[in-house]
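What you see is the complex with one protein chain gone and the rest in place.
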Amino acid sequence: MSQAEALIDNPAGARSSGSARLDAAAKAAGAARYAGDVVLEGMAHAAVWRSPLPHALIRGARLEAARAAPGVLGVFRAEDLDAGLFGRRVRDLPVLASGKVRFVGEPVVAVVAERREQAEAAVALVEVDLDERPAVLDARRALGSAEVLVHDAPWRYEGAVVAESDGPNLQSRVRHGREEATQAALAAAEFVVDRMYRTVAGHPGYLEPQACVAQIEEDGTVQLWASDKSPYRVRQQLADTFGVDPRSVVLNPILIGGDFGGKGSPTIVPLCVALARAVGRPVRIALRYSEDLVAASPRHPATMRVRLASDGDGRLVALRLDAVIDGGAYAALKPVPTVGLHGMELVGSSYRIPNLYLDARVAYTNSVPKGHVRAPGSPQVTFAFESALDELAAKVEVDPIEIRRRNLLTTGEANPHGARFVELRGREVLEAALAAFERRSGPPGWRTGWGIGVYDRETAAGKTSIRLRSTPGGGVRAEIPVPETGTGSHTVVREGLARLLGIDRALVEVAQVSTGALPYDVGVGASRVTAGMSTVLERAAQLWSMRQGDEVVAEIDGGGDERVTSFCVQIAQVAVDPESGEVRVLELLSALDCAEVLHPAAHRMQIDGGAVMGFGFACLEDLRIEDGQVWAANLGEFRLASSRDAPPLKTVLVTGSRGLGALDVKSVGELTNVPVAAAIANALAAATGVRLRELPITAERVHGALARRGEP
Amino acid sequence: MPATVPEACQALTGDGALALGGGTAMGLLLRNGLVEPERLVWLGRIAALGGIAVGTDGSLRIGAATTLAELARHPEVLRRCASLARAASGAANPRIRAVATLGGHLGHADPRQDLPPVLLALGASAEVTGVGGTRLVEIADLLVGFMETSLAPDELITSVVVPERVGRRDVYLRYTPNSHDDYPTVGVAVDVSVAPDGRVMGARLALGGVAPTAVLVEGVADALVGRAASAADLEAVAEAARSSATPVDDQRGSAAYKQAMSGLWAVRAVRAALGGADER
Partner (left out) sequence: MRARFTLNGAPVETDVAPASMLLDLVRERGLTGTKEGCAVGICGVCTVLVDDRPVSSCLYLCGFLDGADVWTVEGLVEREPELADAFVECEGMQCGICTPGQVVAAAALRLRSPGAGAAEVREELAGNLCRCTGYETIVEAVMRYLERS
């Protein structure tokens, strides 16, 4: 047990009684440890010089002043570190820029010093000679012209999904469906809506800035404590790129202060390892929040053209989505095989659409590399689709509720992407939302209205493992590979195991263990942890009942043949001040279907927190990337919803769904942040006739739209 | 850490000194290396800078070391110039308000702040003391430019004086259409004096967040004094407000939007003051 483990011991509440969340006592007492709290003997601190230009050649650097600064142990450029290219799928990301810089904020020089302030002071003394080049800042322009190339030969990168024959600045392209049939159906349809919708980049908004501590042991073993929610995957990336055995890289258990998709990317971990090796001492990198905003994995902005068509009764006949998505300067932060946005590729999944075609291109641009953020692609495309559906309803002169009733899938049908689920409860969830809905009044003189958004998301399990050990007094200890990012996963495991074994939850301990102690886990994300852990617990419980010794290890790869999906219907009520354009959300109602809920408080907070985050996406958040630069570079400018900003919430649970496995569970983490923007945009249109097709929805935009109509 | 005002003035003389009230605004600049003073002069422990007192002439003298939180709650402030308490209670967040001082707030001279337009509308003055003595400066003459005051290097604000106001109705409206805790898109402060028979005897209106400094709008008294506050009169107020606004584009709105909102919210503030109804 290394000296650091004692600092990251399982919190005091590990064996707490009752149903209280496992880590609650420690968190409330300030005893919970995160990567930024890890202190190792001899630990040094790193800080980074970042490019002020979006595209430039690195001609040279003058580092003497930095090297001579107090406390400095080393100043490093790319060529000084023995590190290759990183990426979750496409390996195009250097730990420090080499040869050229491709976005404002890209790390170029790293300084290691005894104290953090010393490292930062030395960074201010670094001088880098940059030869500025024209930058390509617009995704559409990047795809349309080879005049400025972010990467000269992106097809050469390991994991690349593009070919030399593909157009310029392409990170990925996903096309599926039937193009000809869809075009024909659009042409023949009685009613068609053809509209462009746009969304902007937003930071995941976790309140713990990224942090990593790396310590290299005598035998070369790398010990890491990192705010990274996919420890086995980052281990593999480090092993691949540094050319070492994965077992020589250990990710130690640590709490994570919020993830939302932003803490799986290799933005600082590889650099931290390289620096620790270079200086021969443990090194901590802890980003300042402004660095996180400027240089770490925000949501992809998208411009989406939706062509949606129906017959005279409002029954959908065709959907075509053409999306141009800004992936930023590197593709490295996207983990899925298509290097696209999964949610984008599932557009229209809740509905019966006989002809569907989508073409989603992700472009390289000279701006911050974009990553996965809670339900990647879904809030963007759901805003577009659900808005288009309301616009279509208006054309057909059918009520927006009725058009959804006519088109929502029911159990037994395949969805338009060919997936078959055990049940489809969209209609029920819609009716439940409507039944619970009560009009609220707005301030005098304001116009009110309400609108709807619909979304469904499949529950996945993924590949994972677990160890069970007996403890004195007839108890069981579950050792799991999953970091607790805040979702309550560890408490879910305790509950699930107690139920499966038929024992009191007070007899169950749960602890995350280091990567060396278990075979694998695919990482937190895609809302898979509850289902993944439940499925592997089921297997483990079976093995436990047949065990010979004191422990068992179980592994699974996926959740089985049956597929389940959950529907979320949101109704937003807004009041609009016609003179200023101010939009106030009077209530945001979320109705969703669920199966067994293992940890009701966490389930509730995923719903509430998701709804508030969706509200932020709809109305508040914009990193304001202009001239390739993030202008909202602190939390005073990039506004996260406070308790006063958050709209009043109402939740309707439609229970009795079928979940996965013996524990009968479904995911909930990436549902309620998705349809919010469409619900608010639709409500705004109902209240004022103003249709905003660009996010965020701001008073100024509403005011402008009303003024163009000659109002008030 | 000076214990008296004269000691503070001495410490501030010459180059390289930085005066601190609560240190919230300066803390940011210090941490980011945007200011690099040779010495910090802490004004927080000077007893003479504390306290809120009513003078024999009915004026309210507020010590510069008064925190925004204290200002928001003080019974004399609430009684005599409630808009000042309101502005103080809406600024930033509870932690900033607990520490930020009136003197530091004014010394910072950030045009997005809530208190300056209120002080302009109330006709307040600042007592400023340097090695050479004390002078009374009207707020408009104190806040001379973007993040710039007319203070000499050795001077500090020792108090703010709000004159006696009888029959005055003061309102502060803070328009924050996006996030409630952000700086306002526009802040409007109004002070009207109304005779018992309802006639408007005087009116002052100031805007925050739409110019390099908080700005007192000209022409408001002309539009309202001795008049019936008709639609045309209010439109004149709106036009005067829009003309005084020279905003810039930022997170809180484009220049054009802020300008339009200056007019709208000026009228709303006047209506609130005249109607006697409580502001939003």
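Note that the chains take the letters A and B in the order they are written out, and that residue 1 is the start of every chain.
Definition applied: contacts are C-beta pairs under 8 Å (C-beta built on N, C-alpha and C of every residue); 3 or more make two chains touch, one makes a residue touch a chain.
Given the structure is predicted, the values throughout are model-derived calculations rather than measurements.
Asks: Per the definition of touch given earlier, which of A:E179, A:E551 or A:D608 contacts the omitted chain?
Replies: In the complete complex, the chain left out is touched by residue A:D608.
Asks: Which residue, A:E208, A:D326, A:E495 or A:E700, contacts the hidden chain when the whole complex is considered?
Replies: Of the candidates A:E208, A:D326, A:E495 or A:E700, A:E208 is in touch with the missing chain.
Asks: Among A:S165, A:Q548 or A:S643, which residue is in touch with the absent chain?
Replies: Residue touching the absent chain, from the options given: A:S643.
Asks: Hey, which of A:G177, A:G258 or A:P696 is the one touching the hidden chain?
Replies: Among A:G177, A:G258 or A:P696, only A:G258 touches the chain that is not shown.
Asks: Out of B:A82, B:A98 or B:V194, which is the one that touches the chain we can't see?
Replies: B:A98
Asks: In the full complex, which bits of subunit B touch the chain not displayed? Write them out.
Replies: Where subunit B meets the chain not shown: residues 1, 20, 23-24, 26-28, 30-31, 40, 42, 44, 69, 92-96, 98-99, 180-181.
Asks: Just checking the interface: what residues of subunit A touch the absent partner chain?
Replies: 13, 20-21, 23-34, 36-37, 205-209, 255-260, 286, 288-290, 485-488, 601-602, 604-605, 607-613, 634-636, 640, 642-646, 649
Assume only the chains that are shown with their structure count from here on.
Asks: Measuring centre to centre with CA averages, how many angstrom lie between subunit A and subunit B?
Replies: Each chain's C-alpha centroid was found; their separation is 42 Å.
Asks: Under the touch definition given earlier, write down the residues of subunit A that touch subunit B in their complex.
Replies: Of all residues in subunit A, those touching subunit B are 124, 443, 579-583, 619-620, 624, 632, 636-637, 639, 641-642, 644-645, 698-700, 703-704.
Asks: What part of subunit B is in contact with subunit A in the complex they form?
Replies: Spelled out, the residues of subunit B in touch with subunit A are 33, 175, 177-182, 185, 251, 253-254, 257, 260-261, 264-265, 280.
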